[in-house]
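For reference, the structure I am asking about is given below.
All protein chains but one are shown at their positions in the complex.
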Amino acid sequence: MTADALRRHGPFWLSLIIGMALWEIAGRMANPAFFVPLSETLVRLWQLTESGQLIRQFGESATLFLTGFVLAVAIGMPLGLLLARVRLMRVALEPYIMILYATPMVALIPFILSMMGFGFAPKVLVVFLFAVFPVLYNTIEGARSIKPEMIEVAHSFRSSEWALWREVMVPYTLPFTMTGVRLAIGRALVGMVAAEFFLSSTGLGQLIMTAGQNFDTPGVFAVILVIGLMGVALMRIGLMVERYFARWRD
Amino acid sequence: MASLDAWLAKPATAVSRRFSLALSQTFLPRLVAGLAILLIWEIVVRAFAPAYVAKPTTILLAIPKTIADPAFLSAAAQTLIAVAQGLLISVVLGTLIGLIIGRSLLADRMLRHYINGFYAVPMIVILPLVSLWFGYTSGARLATIVFASLFSIIVNVSDGARAVPREYIEVSRSFRSGRWRSLFEIVLPSSLPYFLAGLRLAAGRALIGAVVAEFFTSINGLGQYILLMSRTFRHDEAFVAVLFLAAFGVGIDMVTQGATRRYLPWYRRDERTT
Partner (left out) sequence: MEAALAATRESAAGGGRARIRVRGVARRYGALEVFRNVDLDVADREIVAIVGPSGCGKTTLLRCIDGLMPVDEGTIEVNGERITQPIAGVAMVFQHFGLFPWKTVYANVAYGLKLAGASAAEIAERVPYFIALVGLKGFEQAYPYQMSGGMQQRCGLARALAVEPSVLLMDEPFAAVDAQTREILQFELLRIWEQRPTSMVFVTHSIEEAVLMGDRVIVLKGRPSSIHEDIAIDLPRPRSRETLGEPRFAELRERVWSTLFSEARQAEFQLEKAR
């Protein structure tokens, strides 16, 4: 291993080992009701996996997340493009979109519960609401930033409206949408857990709630770990996707 | 036709052009759109939904009643105070850690993955844990708020500290400015825009954290107020609380953006951070 590689990756592995060690030591010293060591967490994690419970609940959460998220992108992007192109609509709706973007969507959960009850649909709605505004907002802002020269070139080659969308507006806006998608991932995750906490209890949210109620501290830690890793993985994917679509930008 | 198309396609980035357009071109459409939304809302709810569901007219009527309601006022105060406290802690802690990470490559390499890891954990997930530790108290809410907002500050401050243009450092060194002095005179001001961006995000997340914690722990606050009102079919009152939260969220946005524009007119940055 070269000295340079050691210098670059050494600190990471070192801090990881130190972190794990600290967790283990602190866990053993602390009150087991409040804090458990890494080893117990991993054991509990293994138990949950073996019993199939983790996989099952993960599947439920993943379904919820994907449904709401895909809907948010499927609606957010075209709507954003439309608003970017039709100036009147955009100007008219802009302030309201901004207000919604700045409003904590969590606050609407009690209303959704009251009106739609338990079930899959209201939870999807929650995830959707959490995720759609970053996608929408970034798409609009992105499409708006297109240089007039691009439109002029298309015009000089006698581009139809449809071709303008297909060849110019959509490819240009895609990276901006992907930035919005990346931002939406984190929010959608919060929405997913919130829906599972406060609406009908399913998935990983249910798992962690049950563990908390049963004072199964290792279980709580285990599920937090799983969700945390899930979040990290999704963020990574989001970044990669964003970078892929922006590869023609310098 | 050609010129109309070109006019419609004009992007709004030509700021001066926008401002020179008659006010009616922006104000009127917005007014009309807003009224249309309210109208559709009112009609749909009246036609299809049960009587207790919130609609614009009843919300409007509920506003004076709610604002005068001591329960609402105390709830609002509780939430806002908690958010302020939590943000203060996040700002102090986060700025410190952010500066260290930003200027020390070693610290950055060792801590970055933890920071990113915790940042990716949805804030709501720690609630069962935090309520285990602090019980169903305002301590749990404060912890949630701090967890929700801390990492936005850290990430942005460290970005800012790292991004101090080398030219500035060169200038300060060629004028023989000391380490601490350059920290204050150069690193801090050039990081300020990043800090403000981080603060804006942190404040938004802090608000979410507060509401979510109040849902979970049922302690006094706007979240709990909304929950209570909606459970007892007083949706209009609950919605007034939502409006209050929305106003607060928008207010924070405007203040931070205004502060950036006013005190840092030399700076421009597009919304690309998390």
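Per-chain numbering from 1; labels A and B assigned in written order.
Definition applied: a residue touches a chain if its C-beta (ideal position, glycine included) is under 8 Å from a C-beta of that chain, and two chains touch if they have at least 3 such contacts.
Being a predicted model, the structure only gives us computed values, none of them experimental.
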_Contacting the left-out chain in the complete assembly, out of A:I75, A:M115 or A:V168_ = A:V168
*chain A residues that touch the omitted chain in the full complex*: 149-150, 152-153, 155-160, 163, 167-168, 171-172, 174, 247-250
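Keep in mind that, in the parts below, only the chains that are shown with their structure count from here on.
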*Starting from the mean Cα coordinates of chain A and chain B, work out the distance between those two points in Å.*
17
*Can you list the residues on chain A that touch chain B in the complex?*
8, 11-12, 14-16, 19, 33-34, 85-88, 90-96, 98-99, 102-111, 113-115, 138, 141, 144-148, 151-152, 155, 179, 182-183, 186, 189-190, 192-194, 197-198, 208-209, 211-212, 215, 217, 220-221, 223-224, 227-228, 231-232, 234-235
*Which residues of chain B touch chain A in the complex?*
2, 5-6, 8-14, 25-26, 29-30, 32-34, 37, 49, 53-54, 106, 109-114, 116-129, 131-133, 204, 207-208, 211-212, 215-216, 222-223, 226-227, 230-231, 233, 235, 238-239, 241-242, 245-246, 249-250, 252-253, 270-272, 274
